[in-house]
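Structure in structure tokens, see below.
Note that this complex is displayed minus one protein chain, with the remaining chains in position.
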Amino acid sequence: MAGDVEKNLEALGYRLPEVGKPLGAYVQSVRTGNLLFISAKLPKENGRLKYPGKIGREVTVEEGKEAARLAALSVLATAKQAIEDLDRVKRVVQLVGHVAAAPGFLDAFDVIEGASEVFVKVYGERGKHTRFSLGVSELPLNACLQLEAILEVE
Amino acid sequence: MAGDVEKNLEALGYRLPEVGKPLGAYVQSVRTGNLLFISAKLPKENGRLKYPGKIGREVTVEEGKEAARLAALSVLATAKQAIEDLDRVKRVVQLVGHVAAAPGFLDAFDVIEGASEVFVKVYGERGKHTRFSLGVSELPLNACLQLEAILEVE
Partner (left out) sequence: MAGDVEKNLEALGYRLPEVGKPLGAYVQSVRTGNLLFISAKLPKENGRLKYPGKIGREVTVEEGKEAARLAALSVLATAKQAIEDLDRVKRVVQLVGHVAAAPGFLDAFDVIEGASEVFVKVYGERGKHTRFSLGVSELPLNACLQLEAILEVE
């Protein structure tokens, strides 16, 4: 039986992606006490990287926000893999967004908002998190952004 | 009645800024257990961004250190908003400093020292934190730096 959060996801038209295997000697999540750390997530759909390139050059802000939405859903899919039931997330604690920014592109901020909105829509008050975002020079696989998260879980 | 830490702040001539509203779907701080996570803080005075630009180009190292000091005070103001009494900070756990660096500028380190000094002056041994700092290509609003923190609180 799907929990409340999964019903929300469905009502919002969000579909959780498959969680791929890590690309190296690390894991997708680690729980310590009530904190669940999630490894960097790239914007993928059906296992393929979406919107590669630099935001402000090959990728528009709107595409970047969509990429952030995909990466946020990947955070949730990873959390589900770890704790089975997404209702057991008590709080989204921290969200970190790294944006591959073309020189002079200052709106990493706007782009990562696409991820923040997912957590707030899905979890309401519990979804409100601390955040930092920044423009960096290069990301793995030429991804336009990368998202990390820390969740408090039951 | 002001606590000991607030008296220290006053004696040091530091004034806590107002905590602005978040610029998106996130919050300024989240507490989980005894950890208080603080969202990215920019160097502001009276609500206005100070020292915009790249350090090593538009902004000098001395101005950068002053910017780091302002961002550190904003961390403390945010903590006060969350826990009311700054005496309840038991330890400054981690400080992260992102510096908007002109190409070839290697001294992100020196700049973020301006923030570290605030915590150590105000809190003494309790203010000694782990830290990492780095030069990044672009920060929100063309800020010259951005500071994040994790505090242990009572």
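Labels A and B are assigned to the chains in the order they are written; within every chain, residues are numbered from 1.
Convention: contacts are C-beta pairs under 8 Å (C-beta built on N, C-alpha and C of every residue); 3 or more make two chains touch, one makes a residue touch a chain.
The structure displayed is predicted, hence computed values, not measured ones.
Residue B:F105 is the one among B:F37, B:Y51 or B:F105 that touches the chain missing from this view.
Screening B:E45, B:E58 or B:E152 against the full complex identifies B:E152 as the residue touching the chain left out.
Contacts to the hidden chain, counted on chain A, fall at residues 23-30, 32-33, 37-40, 96, 98, 136-142, 146, 148.
Mapped onto chain B, contacts with the missing chain fall at residues 33-35, 91-95, 101, 103-109, 112-113, 116-117, 119-120, 128-137, 150, 152.
Definition applied: only the chains that are shown with their structure count from here on.
Centre-to-centre separation between chain A and chain B, using Cα means, comes to 25 Å.
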